[in-house]
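The complex appears here without one of its protein chains, the remainder shown in place.
Here is chain A:
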Amino acid sequence: MKRFIFLRLVNIIITLFIIATVTFFLMKLLPGSPFDEERLSKLSDEARLEFLAKYGLDQPVYVQYAKYIGSLIKGDLGISYYYKGQTVNALIKDRIGPSMLLGIQAVILGLSVGIILGIIAAYRHNTIWDYFTMLVAVLGVSIPNFVLAAILQFYVGLQWGLFPVAYWEGYQHTFLPTISLGVTVIAIIARFTRNEMLEVLQQDYILTAQSKGISECAVLIKHAIRNALIPVITILGPVFVSLLTGSLVIENIFSIPGIGSLFVDSIKMNDYTTIMGLTLFYSAFFILTILIVDLLYGIIDPRIRIHGRE
């Protein structure tokens, strides 16, 4: 098991290195620059060189690359080109709070509602419950979350005045963005849980459990749900991805100072170091999530647990 984790960590480091390299050279290939070309050209040669030297841009590309990787190893993502004097690390640190809060709330909302809906749908297969859940699932996946966000803002925020429409000024402000993000998760999880549950309910061991004369509730909870939920863990990875991409748009719509909006802003401003830093940050986060999901799977499913030990 330890060996497994060690190998996976090595794997992660190599993957991150490749991602860092690719994004670095992509940035170099991009047209445009973080600085105002016009104003830069008006500077005297000396001043311009001094300016470029401050950001290390006067050196050849391979030296820049070596320096970048060197500081990455130390955990330093570099200095932002746009936010004067701020390091990317500091920017992420400042902005991570709201994003994490939204993400966690959306996952909790999505998992709890999604699982419950999925179980009910499977248990009441081909009834109105089932159709309702599937409708939610189809709508949730097919309606883009920025459309949903706009609808929520207009009705719940403006018309009914239940929750604030935008900004980040207290817990109340998390409601609408959480729902906007969470609905996609609900849809994915509900659909998946329903399918797994339908599969499990047809298994012989459910029949065996029923033949013992224990209550339907006990059959469902002790025998069906656990077996149905194990595979649900595997789609947590894709769920996190959908949350990440969702947050890029949602944070902008609700004017939330999170890393999603930071990412979008940095792309608009050609802030290369921040783009690279956030790409790496997102990648690392995603890869680690997958590792945790895999480990969790092994812990929860006894069949895999044994395999790991051998």
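Keep in mind that, in the parts below, contacts are C-beta pairs under 8 Å (C-beta built on N, C-alpha and C of every residue); 3 or more make two chains touch, one makes a residue touch a chain; residues count from 1.
The working rule: contacts and distances are computed from a predicted model.
Visitor: Looking at UniProt, which of "Oligopeptide ABC transporter ATP-binding protein OppF", "ATP synthase subunit b", "Fumarate reductase iron-sulfur subunit" or "Sarcosine oxidase subunit delta family protein" names the chain we cannot see?
Guide: Hidden chain, UniProt protein name: "Oligopeptide ABC transporter ATP-binding protein OppF".
Visitor: So which of A:64, A:87, A:105 or A:203 would be touching the chain we can't see?
Guide: If we include the chain that is not displayed, A:203 is the one touching it.
Visitor: Thinking of the whole complex, not just what is shown, which of A:70, A:97, A:144 or A:302 touches the missing chain?
Guide: A:302
Visitor: For chain A, enumerate the residues touching the unshown chain of the complex.
Guide: On the chain A side, contact with the omitted chain comes from 125-126, 203-205, 207-215, 218, 222-223, 226-227, 230, 300-303, 306-307, 310.
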